[in-house]
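Written below as structure tokens is the structure these notes are about.
Taken from a larger complex, these chains appear in their original positions, while the remainder are omitted.
Which chain is which? They are A and B, in the order written, and residues in each are numbered from 1.
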Amino acid sequence: MPRTQSTIDLNSDVGESFGNYTIGLDEEVIPLVSSANIACGFHAGDPVVMRRTVRLALDNGVGPGAHPGLPDLMGFGRRSMDVTLDEIRDYVAYQVGALMAFARAEGGGLQHVKPHGALYNMAVADPTIWQAVAEATASVDPDLILFVLGGANRDDLKAMGRRIGIRVACEFFADRAYNPDGSLVSRREAGAVIKDHDLAAARVLKMATEGRVVCAGGEEIALQGETVCVHGDNPQALALVRRIRETLANAGVAIRPVATFIES
Amino acid sequence: MPRTQSTIDLNSDVGESFGNYTIGLDEEVIPLVSSANIACGFHAGDPVVMRRTVRLALDNGVGPGAHPGLPDLMGFGRRSMDVTLDEIRDYVAYQVGALMAFARAEGGGLQHVKPHGALYNMAVADPTIWQAVAEATASVDPDLILFVLGGANRDDLKAMGRRIGIRVACEFFADRAYNPDGSLVSRREAGAVIKDHDLAAARVLKMATEGRVVCAGGEEIALQGETVCVHGDNPQALALVRRIRETLANAGVAIRPVATFIES
């Protein structure tokens, strides 16, 4: 029987502005979440934006995390690249270190690391990439928590984290349909994205309290996650986050930075 | 009367290769110096090169330092840019953090920060830039040592460091002529660069032991420095470093990373 959680983390990608370019509604979404995945300059973000975003997270009691991506600003880190595991380790360490500098400078600490875009998807497809990211993260600071997409392989990923010496948090996607094996339904398929806010919020609540999700085909499966990915790039997305917060609050589920409740 | 030093630091800019591009003779110069100024990806260097160079420094007992530059890879960080003090602070923090990640990952610690090229020259011309660099460095880690060009303003720069909470090391240039006010003779003037190896080595020894240097015009002035800048980008430069080492060894002056002997 899945454990009942009375606490869950909400995370969102932020700090994706760059130079003269503004993207996302960071000032609005950060107060609504408990963990902030902050871009680190490779696919988005720049030093000025990074400091401002770390400051904003800390001011709101939100756990700042590094959101390292592939070195592809023109493609926003969404295009997979044929990089080696060593390159991945070095790119992750570089970006985590850069963001950690701002966390320290602003009097806080870094909470977590979540790979971005194509790097995340490449890791989902090839667990040796999760391992490379975990190793790089642990080598910089073993107190960091790594966010992964966990489904049927949740136990494997948790075990990998223990082996490498880093805590692993599994992520649930509020607005995405799941396959019976715990993987995400591909965006190319109809129904991959759940647009009904009530339904999405109800799914988050069910995952947070029962550790279960109803799949695209109707089948219910066990699926545990410590953190829920939400978006803040448009007013619709913000409305969904507010809906999820309400639904969780009404059910007595607390929203807190994952570091405050994740088990070692 | 200037204090007699029996110990001096030799520093060199390294880790300037990038991707498929190799520059400098890092494997040869690193064993000859005691502090390594490692490029951080803005004007030179990349994550793969940074890790390898940190490893090489640690393996040779050399203090690894960050060598942050302006964001101008095409210009190798040698072209001054009209950046704000806030941008400087953020660029320095970013790069110091990135390099610190590799120092931690490789089991060492970062020793120092030395701005590169145009950023260094801009700071020499405008002390508020030294202050911005010092503040950024201290905010990331107050145990780091900042390398500055110190002449007549040595006491001011040391006081600035104490105020900000960071140690400041003054740098002496082995192969550059000095003006009576302790500044460097501009490269545009004849005799700015000292090409005679014996003379350069003798000057380093005199500065290290007497805290004095003979200026371009013949006048002798007091000039104290804890670290001496040398180069490793060609065989001639390496020959000069070897000559300096010999000269110092013959006179009983030890060469050590600046962190081992700098006063707080």
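The working rule: a residue touches a chain if its C-beta (ideal position, glycine included) is under 8 Å from a C-beta of that chain, and two chains touch if they have at least 3 such contacts.
Keep in mind that this is a model prediction, so the values were computed, not measured.
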Whole-complex copies, counting every chain including the 2 in place: 4
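We adopt the following convention: only the chains that are shown with their structure count from here on.
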Rotation angle superposing chain A onto its copy chain B by C-alpha atoms, nearest 5 degrees: 180
Distance from chain B to chain A - Cα centre to Cα centre, in angstrom: 40
Touch list for chain A against partner chain B, complex: 41, 46-48, 50-51, 86-87, 90-91, 93-102, 104-105, 136, 139-141
